[in-house]
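Have a look at the structure below before the remarks.
All protein chains but one are shown at their positions in the complex.
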Amino acid sequence: MKAAVLVFPGINRERDMARTLRLVSGREPAMVWHADTALPPGTDLVVVPGGFSYGDYLRCGAIAARAPIMDAVRAFADKGGLVLGVCNGFQILCESGLLPGVLMRNQNLRFICRDVYLRVERSDTPFTRGYNAGQVIRVPVAHGEGNYIADGETIARLEGEGRVLFRYASPDGLLDPDWNHNGAINGIAGILGERGNVLGMMPHPENHVEASMGRTDGRGLFAGLVDHLAQAA
Amino acid sequence: MLRNEPAITPELIADHGLKPDEYERILKLIGRAPSFTELGIFSAMWNEHCSYKSSKVHLRGLPTKAPWVIQGPGENAGVIDIGDGLAVVFKMESHNHPSYIEPYQGAATGVGGILRDVFTMGARPIACLNALSFGDPRHPKTRHLVSGVVAGIGGYGNSFGVPTVGGQVRFHARYDGNCLVNAMAVGIAQADKIFYSAASGVGMPIVYLGSKTGRDGIHGATMASAEFGADAEEKRPTVQVGDPFSEKLLLEACLEIMAKDCVIAIQDMGAAGLTSSAVEMGAKGNLGVDLDLDAVPCREEGMSAYEMMLSESQERMLMVLKPEKEAEAEAIFRKWGLDFAVVGRTTPSMRFVVRHGGNVMADLPIKELGDEAPVYRRPFVDTVKPHAIRAADVTAPVALADALETLIATPDLCSKRWVWEQYDHVILGNTVQRPGGDAAVVRIEEGPKALALTADVTPRYCEADPFEGGKQAVAEAWRNITAVGGRPLAITDNLNFGNPERPEIMGQLVGCIRGIAAACEALAFPVVSGNVSLYNETNGRAILPTPTIGGVGVLPDFTKSATLAFKAAGEVVLLVGETVGWLGQSLYLRDICGREEGAPPPVDLAVERRNGDFVRKLIDDGIVTAVHDLSDGGLAVALAEMAMAGRVGARLDGAPDGVPPHAFWFGEDQARYLVTAKTADVEAILAGARSAGVPVMRLGTTAGDALAIAGERALPVAALITRFEAWLPAYMAGRTDNGSL
Amino acid sequence: MKARVTVTLKSGILDPQGKAIEGALKSLGVAGVASVRQGKVFDIEIEGADRARAEAVLKEAAEKLLANTVIENYRVDVLP
Partner (left out) sequence: MKARVTVTLKSGILDPQGKAIEGALKSLGVAGVASVRQGKVFDIEIEGADRARAEAVLKEAAEKLLANTVIENYRVDVLP
């Protein structure tokens, strides 16, 4: 895996992400500065990490989405390259048009940091091959604006094309408003882009990958990517 | 000089919080009347906040030394050595008055300020804590303050990117109109790469870094030391707005130029911004400072010298750079989009000279500005020791089970989840123990070394007996660190009190400091940094004396840290420490019997240390499965917390003869812990206890899904959890107003 | 020149913040508010005195950054 982690001013979970990529793939990712215009040669995975790019000012991800490096990311995705956006990264991908929809303020208008349960909807994607369809994983969220919405047509398409990869659910995998902390429509926690090579998700799988730290539920996502890329190569 | 500045009048002097005799002192010092700008500079340097004039003589009594202390009080933050070439840099600071005036921004800038103190010294912040005291939940302003303060702390820390992992939240009518916001930051640095504020070398460039200067918080420093009156609202225009985004950039830029070895001295601009940072750098380095305000990056038109010198705009730093590295440093700051300007030079003159628009606006002796600040030995009277309450004289108004059910849903004892879920407590991926336990445990990089962090104080104890209360605050911090398996190393103390010009308040301050000193001494737990906040009064009514203690300990291996949750049914529950059933100042007495009285539980520091060392050894040996220290609410509440955390019940024997049951279950005797162990290990533990002379008592076993005390109604754990979690969210949603559900 | 760009949510896009504010107002006892929708204003200083140019600049700013035209409308007013 030759991962590139984008670094925008105000991003603050890039260290978490870089460490996880190293722990799971055995290889240090390249850290790519927002003002750069090209990705490192041979990059096979672009990760847009979490944080508060530009302080979340104006709209979460809005300013970062217009940074020079994003043109390179768009071109990379158009060629089928794998792109993962987590939390602020998800917001940036939506603002940049790589993913549809918007992430609004959480229903209760408060920032929420807690472990949530996600139902993995499909296992036949590069991002979820490390899991079984229907499996429930427990990972942390930490965001104030993770309430996913899009117009009815877009939602219908996402659902119809099976592009919803993760949903907030109860520990036994049921959709339940009490277990949907931010009020996202249909409990949507993570979605695929049209071509299935771009994933945006609000929760932080990168924070649950070490057994010594308690839980490894997030590891499957990264291990799956490593396997996929190894096969592709 | 002194062109187009207002004339100095007695009113103007009073407005600057300077007493007539203090003004006389200024006249003697400089041999002439000060200019308006100079008056502002003196008021900033000589106010309580910067000069510690009321507390200085007493703070000298605090133990500040230990082999592992690298830097004690006096720098931006304290520094301790934790081995492997690593140092922990930490400090706690209050932002009480600003938070009362504008809760969100006041709390946010409080967090920003303390983070700057830590990374100014070359450390990367790895954790924040906060200790909050609010008024009676029924007070009309309380809910608004809680929501604003919590959102502000989260808003700043979350965006900056540091996990907020612990703290405490308490409510008491004595904080009506004067809430307390004490924020603590902890960072990690290379032990041989700590940066200090003393300038060195003549003619060195003094560089201004960070955000631009506006009219923010002018008079903030003076305000922060001014007693509150009905006119608090009038002080509003001085509100400072925090910009965590700029602070994050400032952090990365500072650490980058420090790594490139560009820095001779660095000082963040906190209270009294440019004035105190520049004076400090010069005075500490035995150098003069010559500032050219025309070079200061300003956000607003036509700012006067006075305004620039007193502005408390946030996210700013002052540095003395190695001249040959100036260009390299500037490039780094530009890359991060931050302002960079050479605003002065160090001089041999030992004078603090401020130029603006071709005029000399101030020319003062730099040493005296700091060192000659008035120091007061204010008169004080010791608090009268309250009578000890005999448990036998307290009748139990309700059944034990009912009392427990009530207590865990009171504002002070209920779950603070509503608060800490608004704080990102997992970012950086090193939070081993999240909020909800005794001390938070934060791994250093990928471990195995970790820090145990806590913030504690029991103000009602301090009010009843400042000396014992001071001891207890330190002891509880030490205990919380011990309870997770940490070795307590050092503390930061944040002393929040009323008006020191009143002898009884001064008596509380002196008493608490003596108690803190005694405990630090006995527990080898020195003070390495701290902060004093006085004049916390509203219309002549003081807050409860609140000396918040921030404790730091180290664990060699984070995977061995103990947690408070019951792990499984069938384990033996043991009580470590002696229980006489001390009800004086207990929450049982206050919230169940409606009596806020008596002497607080005494702290026997020798016993504290003996029992703690014993428990820590049990954790090291890995023969205990859960550990929890006893504090507010006593034994029954601690058991409930362990049961709720593990969703496992327990069956417990009745109180031993000689101790009234309600006193046994709810007394707040100190130096106690609860542990659970596998049956097979119990004998070894008891034997160890005997040889260590530590009283250990078998209470019962974990079992089923209810907490059942012999002869009492069994309490289903699920129902306890519901009550424990319900109060704060219900209160914040406006569904309950009274003290309880 | 002074100008103001006002950005509002397109109708049909739901506004959780507005909804929450409606709720909060009710619980604060503020009666008679049927609905609330929240938007943004940007008060902008434009260099020069050419009105037409100013409007062009503001439109560009709105399109490129200030508004997310997928869900938001914007309106530009150059103040006299």
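By letter and in written order, the chains are A, B and C; residue numbering begins at 1 in each of them.
The working rule: a contact is a pair of C-beta atoms (placed from the backbone, for glycine too) under 8 Å apart; a residue touches a chain by one contact, two chains touch by 3 or more.
Computed from a predicted model, the values in this text were never measured in an experiment.
Considering the whole complex, the residue from A:R66, A:R138 or A:R157 that touches the absent chain is A:R66. Among B:P140, B:G201, B:G337 or B:G734, only B:G337 touches the chain that is left out of the view. Remark: the omitted chain is touched by one listed residue; of C:L14, C:I46 or C:V70 this is C:I46. Along chain C, the points of touch with the absent chain fall at residues 6, 8, 18, 21, 24-25, 28, 30-48, 53-54, 57, 60-61, 64-66. One chain is missing from the display, and on chain A it is touched by residues 54-55, 57-58, 63, 66.
Where chain B meets the omitted chain, the residues involved are 101-102, 104-105, 211, 214-216, 236-237, 239-241, 243, 245-246, 299-300, 313-314, 337.
The criterion applied here is as follows: only the chains that are shown with their structure count from here on.
Here the spacing of chain A and chain B, counted between their Cα centres, is 36 Å.
Separating the CA-averaged centres of chain A and chain C is a span of 29 Å. Centroids of chain B and chain C (each the mean of its C-alpha atoms) stand 41 Å apart. For chain B, the set of residues touching two or more other chains is empty. Chain contacts: chain C has no residue touching two or more partner chains.
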